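Showing chain A:
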Amino acid sequence: MDPVINHQPPSPATAETAIECRELTKKFGDFIAVDRISFRVQRCEIFGFLGANGAGKTTAMRMLCGLSYPSSGHATVAGFDVYRQQEKIKQHIGYMSQKFSLYDDLTPLENIKFFGGVYGVAEKEIRERSHDLVRSLGLDREANKLVGGLPLGWKQKLAFAVALFHRPRIVFLDEPTGGVDPVTRRQFWDMIYEAAEKGVTIFVTTHYMDESEYCNRVTIMVDGKIEALDTPANLKHRFACDNMDEVFYRLARTARRSDS
Partner candidate 1 sequence: MKRNNVYTHPDAVSADTPIIADRISKSYNKGTVPALSDVSLEVKKGELFGLIGPDGAGKTTLFRILTTLLLADSGQARVSGYDVVQNFKQIRRTVGYMPGKFSLYQDLTVQENLTFFATLFGTSVAAHYELIKDIYEQIKPFSDRRAGKLSGGMKQKLALCCALIHKPEVLFLDEPTTGVDVVSRREFWEMLQQLKQQGITILVSTPYMEEAVRCDRIALIQNGRILQVDTPARIAGAFPVKLYAAKAASIYGLLKDLRAWNQVESCYAFGEWLHVTLRQDTGNGTALIREYAETRAHKQVIIQCIAPTIEDRFIQLATSNALPNGSGH
Partner candidate 2 sequence: MKQLFVFIRKEFYHVFRDRRTLLILFGLPLVQILLFGYALTSEVKNIALVVTNASNDVLGQQLTNQLQASAFFKVQEQQLSPTEIERAFKKGHIKAALIIPSGFGSDFIKARHATLQVLTDGSEPNISKTVLQYVTAIVQDFQRAQQPATSVAFTITPELRMLYNEEGNGSINYVPGVLALILMIVCTALTSVAVVREKETGTMEILLVSPFKPVMVLVAKAIPFLILSLVNFAFILLLAVYILNVPIAGSLFLLFMITLLFIATSLSFGLLISNATNSQQVALLISMMGLMLPTIIFTGFIFPLENMPLPFQWISNLVPAKWYYAAVKSVMLKGLGFAYVWKEMGILCVMTILLLTITVNRFKIRFT
């Protein structure tokens, strides 16, 4: 049997570490946005990062992407230190968010070429691969139309492909499927699986609780702290819930910083 097909997260003993946090903390004045979080994400893992709005997800993600300095604690991303090697981190990760991903007034090809160029992919390689990429996404006919006119689902798939274009070791996905229809959402997750299989580590946030089940492991943040970190199956077992929605509800209900 083809070993590639059987996508399993590597066992902790043998795995390479993609992301590691120890006691990572971010304070804004008296407010502790992220409170001593610790976890380890292995290479090729699909790591779900959940939490109520205001729980500190975005702040944590920013620190890991090299966009802001932690107040205390340690973290390495792709082996680089978040304090001293932010530029290195940025070279080796991909990032995609629901809010900003692509330029609406450029075509898919122009977007790929731009972001490829920004990440320092060689001109020749961009030329060779960009057309293949557009074709594999089924965007041949749209290759020269503006991205703004594409359906949301296609945009998000293209954005993901663009985030992977420079062959990053880790991609950070911030609510990549918000508002996307159920069919396209699943196609999107197929792409995520495929990327993980090829050796990319996926760090993803989502509002769809059924999607958290597609992750190898899930953390749930509440009030800046990590309240749970395990496989979806174990979490459901531990909290005696049928689905992740229930698990999340049980944990987030007590939050003081949540939306309610």
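By our rule, a contact is a pair of C-beta atoms (placed from the backbone, for glycine too) under 8 Å apart; a residue touches a chain by one contact, two chains touch by 3 or more; residues count from 1.
Here is how the candidates were picked: all candidates are chains of the complex that A comes from, given by their letters.
Values in this document were obtained by computation on a predicted structure and should not be read as measured data.
For chain A, the touching candidate in this complex is 1, chosen from 1 or 2. By the touch criterion given at the top, residues 1, 5-8, 51-54, 150-154, 178-184, 186-187, 189-190, 193, 197, 207-210, 213-214, 232-233, 243-245, 248-249, 252-253, 255, 257-260 of chain A touch candidate 1 in their complex.
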